[in-house]
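With one protein chain removed, the remaining protein chains of the complex are shown where they sit.
Take a look at subunit A:
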Amino acid sequence: MSADPTGTGAAGPDDVQPVGMQHKGLFGVSDTGDTSGFGGLVQAQPSAGEIVSTPEPLGEYFDEIVAALREAHGDEITRAVIVDRGELTIHIAPDRVADVCKTMRDDESLRFELCSSVSGVDYPDQRNRLHVTYHLTSMTYRRRVRLETAVGLDNPTVASVTAVYPTADWQEREAYDMFGVVFEGHPHLTRILMPDDWEGFPQRKDYPLGGIAVEYKGAHIPPPDERRAYK
């Protein structure tokens, strides 16, 4: 196991503040003065840090789930286990997602029959910046769990869970459409919300929101993603 098993650490060991996402002051502006009085403030990026597991025992039913998963796939299967705000997040390797989901669905002590949601999150400061989260629901035990996996832009490939949960079909297509995550084993991975010939992946953080400046009584109001904003 490497020192950074989830691959979610900063881009390089020296990058305390990741390039391009430096947050200085309150607005993130440098041309006109920051009148907030916080001009010298440099803020840490919580999303850029390494993912740290919650120390066990985790409480509630969480230990049971993690134990059952480790019994089926070995201790290495869980790269990180986090309990936050009463929710369990299990970080796993991108090529093991389908295996893990099969266990989550079929194991009698787990029984997560319903795959509620599949979606992506882009953390631009991390090496493996594209995360895919799976929210599974157990109707038998009335439990929820979140599986999370992370891939980099160089090889954004995640094993598709459509064979285990057919409902993931459209949701994986949406994650591909919006983030460019390629789900290996998906029967027909095509764009779903954007037009077929669209270029780029709109939900990535480096994809601009777009919009045009609006003139109102002689003043020009820039589009939302160019306005200065509190960071």
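Everything below uses one rule, namely that a contact is a pair of C-beta atoms (placed from the backbone, for glycine too) under 8 Å apart; a residue touches a chain by one contact, two chains touch by 3 or more; residues count from 1.
Just so it is clear, contacts and distances are computed from a predicted model.
One chain of the complex is hidden; its UniProt record names it "NADH-quinone oxidoreductase subunit D", one of "HEAT repeat protein", "NADH-quinone oxidoreductase subunit D", "ABC transporter substrate-binding protein" or "PQQ-dependent catabolism-associated beta-propeller protein".
Considering the whole complex, the residue from A:A67, A:M139 or A:L153 that touches the absent chain is A:M139.
Within the complete assembly, residues 45-47, 84-85, 87, 89, 113-117, 119-122, 133, 135, 137, 139, 142, 144, 146, 165-171, 174, 178, 191-195, 202-203, 209, 224-225, 229-231 of subunit A touch the chain that is not shown.
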